[in-house]
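What you see is the complex with one protein chain gone and the rest in place.
Here is chain A:
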Amino acid sequence: MPVLEISNVSKHFGAIHALNDVSFSLEPGEVIGLMGDNGAGKSTLVKIIAGNFRPTHGSLKMDGRELVMHKPVEARQHGIEIVHQHLALCDNLTAAANVFLGRELRKGVGPFRVLDYGAMYKRAGELFKELKSETRPRDLVKQMSGGQRQAVAIARTRLSDAKIVLMDEPTAAISVRQVAEVLNLIRHLRDQGIAVVLISHRMPDVFTVCDRVVVLRRGRKVADRPIALSSPEEVTGLITGAIEQVA
């Protein structure tokens, strides 16, 4: 059974049809590459799955059950974790504060609960070590390199036992070595049975790590193929519109 099933989803912002009748499904342990030109609707789709937007039409199903979400917290409760495009970091906060943003750890009882700085620093430190990143939990994000910022955004997805991880351009603006680390992490997630959606403009990333590629063009799905049956040339053609559509 697919872990996530997207059926006939459309999203309209007034006159802009960001997504039109998009359907696809995601099996446990599957890695899907979601590709498309700027403005094709990739981030919009991510935000729908993340609980930031409600679809205008269509529905989501998780493990066969209808999934209706009103806010991001609910998506996380269902085991959906996101690395947002541009990482969604607060420069004025520490790395640990960013990792735990929106789900801060607290200690104490009832209304007398205060932030548990110690536990958050400790856990964030462990996650950075796991990700082989030099990031220090107490440092401000403002002072961090691109790779360290990336690690902070990715560490968020490791806070709970996720079933699905969506990564919106996680390899933009980082070094070759760090790209390899991110791809390794994706394989590691896959091996644990976690489904991953990787959004990227980098053909090599998608072709190294993904099982399937889905292409969006102007809000419509124009391809959904096993990576083995496709080629970078074909995908490029689909993205630009040189190739209209493939089954």
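Note that in this section contacts are C-beta pairs under 8 Å (C-beta built on N, C-alpha and C of every residue); 3 or more make two chains touch, one makes a residue touch a chain; residues count from 1.
Everything that follows uses one rule, which is that contacts and distances are computed from a predicted model.
Asks: Any idea which of "Ribose transport system permease protein", "NADH-quinone oxidoreductase subunit E", "Fe-S cluster assembly protein SufB" or "ABC transporter related" UniProt assigns to the chain that's been left out?
Replies: "Ribose transport system permease protein"
Asks: Of the residues A:11, A:84 or A:190, I need the one that contacts the missing chain.
Replies: Touching the chain that is not displayed is residue A:84.
Asks: Looking at A:25, A:52, A:208 or A:236, which residue reaches the missing chain?
Replies: Considering the complete complex, A:52 is the one touching the chain left out.
Asks: Could I get the residues of chain A that touch the absent chain, sorted low to high?
Replies: Touching the missing chain: residues 47, 50-52, 71-73, 76, 82, 84, 87-93, 97, 101-104, 106, 114-115, 142, 156.
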